[in-house]
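Just one protein chain is left out here, and the rest sit where they should.
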Amino acid sequence: MTIQDLLGTFDVQKQGNAMHALMTRLYPICRSITGDGIRETLAELRNQIPFAVEEVPSGTQVFDWTVPKEWNIRDAYIRNAQGEKVVDFKKHTLHVLNYSAPVRAKMSLAELQPHLYSLPEQPEVIPYRTSYYTERWGFCLPHRLREQLPEGEYEVVVDSTLEEGALTYGELFLRGEEEDEVLISTHACHPSLCNDNLSGLVLSTMLAKFLSGVRRRYSYRFLFIPGAIGSITWLARNEATAFRVKHGLVVACVGDSGPMTYKKSRRGNAEIDRAVLHVLEASGTPYRVKDFSPYGYDERQYSSPGFNLAVGSLTRTPHGEFPEYHTSADNLEFVRPEFLGDSLLRYLEVVRLLEGNRKYVNTNPKGEPQLGKRGLYSSLGGNVHAKQLEMAFLWILNLSDGNHSLLDIAERSGVSFSECESAAALLAQHGLLVPSRRAI
Amino acid sequence: MTIQDLLGTFDVQKQGNAMHALMTRLYPICRSITGDGIRETLAELRNQIPFAVEEVPSGTQVFDWTVPKEWNIRDAYIRNAQGEKVVDFKKHTLHVLNYSAPVRAKMSLAELQPHLYSLPEQPEVIPYRTSYYTERWGFCLPHRLREQLPEGEYEVVVDSTLEEGALTYGELFLRGEEEDEVLISTHACHPSLCNDNLSGLVLSTMLAKFLSGVRRRYSYRFLFIPGAIGSITWLARNEATAFRVKHGLVVACVGDSGPMTYKKSRRGNAEIDRAVLHVLEASGTPYRVKDFSPYGYDERQYSSPGFNLAVGSLTRTPHGEFPEYHTSADNLEFVRPEFLGDSLLRYLEVVRLLEGNRKYVNTNPKGEPQLGKRGLYSSLGGNVHAKQLEMAFLWILNLSDGNHSLLDIAERSGVSFSECESAAALLAQHGLLVPSRRAI
Partner (left out) sequence: MTIQDLLGTFDVQKQGNAMHALMTRLYPICRSITGDGIRETLAELRNQIPFAVEEVPSGTQVFDWTVPKEWNIRDAYIRNAQGEKVVDFKKHTLHVLNYSAPVRAKMSLAELQPHLYSLPEQPEVIPYRTSYYTERWGFCLPHRLREQLPEGEYEVVVDSTLEEGALTYGELFLRGEEEDEVLISTHACHPSLCNDNLSGLVLSTMLAKFLSGVRRRYSYRFLFIPGAIGSITWLARNEATAFRVKHGLVVACVGDSGPMTYKKSRRGNAEIDRAVLHVLEASGTPYRVKDFSPYGYDERQYSSPGFNLAVGSLTRTPHGEFPEYHTSADNLEFVRPEFLGDSLLRYLEVVRLLEGNRKYVNTNPKGEPQLGKRGLYSSLGGNVHAKQLEMAFLWILNLSDGNHSLLDIAERSGVSFSECESAAALLAQHGLLVPSRRAI
């Protein structure tokens, strides 16, 4: 089975539905950068496709960072003077400041206030707040609810633990014909938030499942990791071999209704950049392109100057650009199956382009080869309109001097990549092209 | 005599008339890629300027191709049941499928139909069709005539021969001071078709005649060849020395009323590309520029990756973009003397630019040389407006560091090439410049 076959039968709605169903199972889990939430999440994903789960002990030095303590939480609430739970973690994982230190106390509203987080400009939603590297406790709640809290004594409980343990991440490696790797990286540390980033987890999982079943030229590495500390940890543990990653994408925010958005790699014109842009342009639907910036998701770490890997990020609406971002409104209704399926399709198309993008060498570089005698050319000359396949043949033969990849040829000629790929296959079959050993 | 002198007295209408008269003599000949038609054509051109005629035996292997059989034709017609010739090669060479195999047969209209070629969308004209590499017989005719053919028995005769013989082409070499060559290539295989490409044959011939009479820096090579197989044959026979071609143009479609159109070489920014664009821009008339594509005339072969010669194509309306293209409407009325003459003028201007485009080295590179003491500068300072010649002096002195040609300087300064050329001559005369030995 080839990836072309797979694309030929791809059903956007069906795949989107399956992705949304998986996301629905992941939604209630309270994830953080460490702890059982991420373990439970990885266990659910491994039902789709098995992969290794790595545990890195707290305190491990990873470059400039230290693997933090493991955080686990059983319960959290604020009870008012009447004994009613006015804020209850069991109702929504966002209610607790993520990675909150444990607390059990009674206090006045005034004492409680510095520990509350809400959004005055979006008074109905619960914000998502974290405090990983400074020990704090706190609660997040809708601003309207916060304003209605009467004076009085409150009981606050965060029944959490912050203890020596491990940082957990998932890693799936699919070996291909070549050692060169394509990296697909997704952060897995957000609690009940769908677009950012359960959508990324389900897309990566489904993509891995598909790729496990096709012939692969490249090797593929999928990472399901806590943001920042996770990619830093992976880089530190794989410092010597990380250079094998020749192309990479960070997956996030792939389930909303916005157009696809590509954030370029630090290099700006790497093959992954050109491949994604070619796919988006060929999709015929609107899309956006952003230059690299060192702010964002884990591409920040992969693009640090000591690695400078060619890793971009392909999303729909980017982080911070939709009002539901990092609030309880980023939920199962906000993310729709049809957009999840469409995003997965684009990822598959990018992979297909990378897989097929080779350099060939014309075996008859002096003058054109005689296509007619091989049945590759219309024998009746004088016709005004050269056929499209013939144009693809001519472009490929003309530019296959070892310096141009099929993507180069597609870009210069205006012939689509898939037509170039088919035409090159035919020419190779007739001995008119051989693969070049030169790197792209 | 210099090419500048020649340009000074060039009479567009007079030259155009001479070109059209020569074309009129060539028009009735039935040319093909081999045979007596091309021999007769070359003989006529050799009345203008003598050159070698090469004969390459059928069956000769030329790269991936084989020199085909020689085709000759005496007569061809379709006679109806009443014995009338309804299609008659003697009335127009286009009536026979070019390179048609011989046939003598009687058949019904239904049997005849697969051998007829016409253009439903242009019912009054005879189309031009060929079948070089698949043996076929056939006739071309106006669609209106075809539709009126009644049922009944037809006698078809193509009195042609396809036999071992030779491929014939003309080659003129004008030696210059340098071994580096400028290639002017024209296809000579089309029968009674004027713009494509009797116009090219007469322009090349007249250009050669002019250049034979002037002092030449470059050597010039003119090829009058059958399309595709001709250039491939020439490349195969001159494989070791073809690299001497530093600049080249394929001449075609230079007699219609459209604006000049330049198709760039595969390299895209070769000196020939910049020279042509400079000339077209300086002409003050509209012109068009097209990027290289591997579809077209013999530039396809010269640009094949094993040669990659810097060969563009300078035409008026390109092939396929005028409705008369490859039909009997591409006739002696469609091509006009004034456009032929204008095209020849542009070719001469391009040659003049190539000839004059040198790199010089400023012999006083530190500070400006004192132009005033050499009478090259207005002695009365403080004048607001620097004169144009002085600006040319300053630009040339400033940029003549061995890295910039006169064309580079003209492009950067906005001073015209001819002003740069005159100014450089004056500076060289005063010892302030010497020619650089570095390649352009």
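Order of writing sets the labels: A and B. Residues in every chain begin at 1.
Heads up, the rule we're going with is that a contact is a pair of C-beta atoms (placed from the backbone, for glycine too) under 8 Å apart; a residue touches a chain by one contact, two chains touch by 3 or more.
Computed from a prediction, not measured in an experiment: that's the story for all the values here.
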Residue of A:235, A:253 or A:376 in touch with the missing chain, whole complex considered: A:235
Options A:8, A:83, A:120 or A:306, residue touching the unrepresented chain: A:306
Omitted-chain contact residue, chosen from A:64, A:151 or A:333: A:64
Footprint left on chain A by the chain that the document does not show: 62-65, 98, 127-134, 136, 228, 231-232, 235-236, 239, 266, 293-295, 300-301, 303-308, 320, 325-326
For chain B, the residues touching the chain missing from this view: 362, 364-370, 372-373, 379-386, 390-391, 394-395, 397-401, 413
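We take it that only the chains that are shown with their structure count from here on.
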Relative orientation of copies chain A and chain B, as a Cα rotation angle in degrees, nearest 5: 120
